[in-house]
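The other protein chains are all here in position, but one chain of the complex has been omitted.
Moving on to chain A:
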Amino acid sequence: MYLVAVCSCPVGIAHTYMAAANLKKAAQKKGIEIKVETQGAQGVEDEITEEDLKRCDACIIASDVKIKNSSRFKDIPTMSFKVNEPIKDADAVIDELVEALG
């Protein structure tokens, strides 16, 4: 399974990156490949590319703000969360998505 994710928060100096770190950690633990794009004060990093979009099975959005370029994901099963949710329990976030995918 290949997941893509976008993390963002209003200030973009802390939560964005904590959520990203936890999603990566949780996915790794489950043996799931993930790429996490961060949209923070440092700009967009690890941007999800056309190729990622073609290859991915689903998308996680963890954000409290409107993310940039969300139309990219219109044809991809996408689940949205508050940025705090993966900070609190990223395992649960990924489990919820995997379960929804069936």
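Keep this in mind: contacts are C-beta pairs under 8 Å (C-beta built on N, C-alpha and C of every residue); 3 or more make two chains touch, one makes a residue touch a chain; residues count from 1.
Here is the rule we use: contacts and distances are computed from a predicted model.
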Protein name, per the UniProt record, of whichever chain is missing from view ("Hydrogenase", "Competence protein ComGC", "PTS sugar transporter subunit IIA" or "Lineage-specific thermal regulator protein"): "PTS sugar transporter subunit IIA"
Option touching the unshown chain, where A:M1, A:M18 or A:L53 are the choices: A:M18
Interface with the unshown chain - residue positions in chain A: 10-18, 20-22, 25, 40-43, 64, 84, 87-88
